[in-house]
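Heads up, this is only part of the complex; the chains shown haven't been moved.
Chain lettering (A and B) follows the sequence in which the chains are written, and residue indices restart at 1 in each chain.
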């Protein structure tokens, strides 16, 4: 995180405000797990995903290990065996249970993990009953943002799990959503002059270390699409033989298409000529006007080549984002969310909170970047290889977790996130 | 199964007796699942194992599909999607969920599966309220024995699951068992003349098709060990470098030792110089006098080479078994079972119900063998490749499921069953 973190930003606060914020975020996580059975919360459906129970426990371990053990006098670790089970990848914090085996932990049960959460929550409130040092405050804020990241992963991982089940269970049942029959708005191209531009986080709130240092970039003039590529447009790409045309694809992408047998976005299946998609509401007909989601970088890039356009850089995207207000405040537990929405209105639409938008920028260090010292330094820097930056947040990103400078990152073959594509071109 | 099945054997009966027997066996299965959480019953810990929930549902599917659908008028299938989920390997019965993905089915829940069982149990009782045809009776008896096989698998698969958990949970907690300090009895060798011997099932009760036809074999004179190899003897084998001596092993066995890094029986771990083993009671010190269990054919064969002996053939074992009464009647739910016992007394000991004993006989067809027609014909014959016969039943085999002619079979690298070894030699 940035070293000059100021806690008076709108997202977090000092003293009671911070305590309230922690209560609120921690409570949301549990809210997201409501309705999951012990089994739902235990199974790991692929190596990339983690069980919901693990997310619940790991975020708790983070607070316990990074903060309470050192800073709360008299704190008693809930279970001395848990750090081994719930450390994710922090080499500095000792051995850990192998990631692909997380789904074998039928014990501790979901109930026990919830008790673990309550125990640590009590500890956090006890800690915050008295003033804490700036260092501790900084770690608490980091813990909040860390937990928000896992809220999104909990949802994407549950979707993946349920998608493997021939019964296609719904995370949030309810009625199928009406398809918006008004159609998607026409696609506009917004021009940007570029030039010398300052990028990266430069506010006084929280940001992850990899969002800085803020620095200047030269950006060539470019155009950016007013909205994301829609499902209807993607269906045209499929119909035009996009998944069979080697010339459209990066070499590694084409190899992946053939190895994995891709013929459509992840979670799509064709039922008698109609495309359906697995969603958090179960299998649903694909909405032609909604942004395409669950596509890989390879697919996004191939589509752009097909459309004779290209993907934006992360800097172009960040520059353009300043023309759009960032005020999305919605309730993640409301069941009318959890899906990308059809674009409406003028200007750049769908910049925040619909789908993560692949950029052509490899996830790498900004000039002058140095990971923080200590265990939290393993947060971002060691992943700066083989991944691309995604921008904007998705419909399952906690809305107050979204920033213009936020750099999400995934490998180019990953599809289980709510990832989509917005086109760009040179002026 | 044998075509001349007679239902007046001690294990099953006609009319009410058969209905009672089904109730009893079905009830035991549920009893074995008591104490498992929804998560415990859902997770699949390796491709060879199945979730407990799957065992509960599959055995139920067997009765529903093989019997009720065709023979109970008005029977309504519990859920039309279940046959796809719970067919195991019957090609004649249509497509099925891939075996390695059984553990992803967090739905239906354990409760729903138990409701499925009740629904089918009701159907079975309704069916048996009136006289049934011999064919149906035969299938009902087969269903009982099929379910008993899965009772054992349920236990071995749960043991495997719990063994993957660093918390080493106990299926049946309770106190650690006292080690029998009297020591194992000395090893005797019993001589058998051999000659022309009739083998295979020839009674009038139930037997699987592969146990027949009964036929004659020439058996050379041989000696058989009075008891199984003990853990203490296995520890000597380890100490003598058995797992590092290529010359003791079959070529495929040596490759497996190196690929898998075997240095001891499955589930064993060395804690500060003391061997412990994962058991259904959790991690326990290895009992030196108990038979070694959880060894592969490769290990059994290497040990025999090390001891300058050999494994018995299945025919030698069956011949010798006639000198021992088969009267083991124990309660599988009693927690003092579920482990191999120290040998006591004279004569051949531990022939039934301690550990499955590897033989050197490949699992193959007896002369004149023909699989039954129809779906049940896929029961044994199609597995007659790459497996060895094991005899005698283990401590987790339902005691009334054990027969002298019973031919259990597993691939030579499998270790998660309660499999052990008894030595033989030429006279």
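In this text, a contact is a pair of C-beta atoms (placed from the backbone, for glycine too) under 8 Å apart; a residue touches a chain by one contact, two chains touch by 3 or more.
The structure presented is a predicted model; accordingly, all values stated were derived computationally and were not measured.
Engineer: With 2 chains in place and all of them the same protein, how many does the whole complex in this file have?
Structural biologist: Total copies of the sequence across the whole complex: 4.
Assume only the chains that are shown with their structure count from here on.
Engineer: Centroid from C-alpha atoms only, then distance chain A to chain B, rounded to Å. What do you get?
Structural biologist: Roughly 47 Å separates the two chain centres.
Engineer: Would you tell me which residues of chain A are touching chain B in their complex?
Structural biologist: 37-43, 45, 81, 84-85, 97, 101, 103-110, 161-162, 164-167, 169
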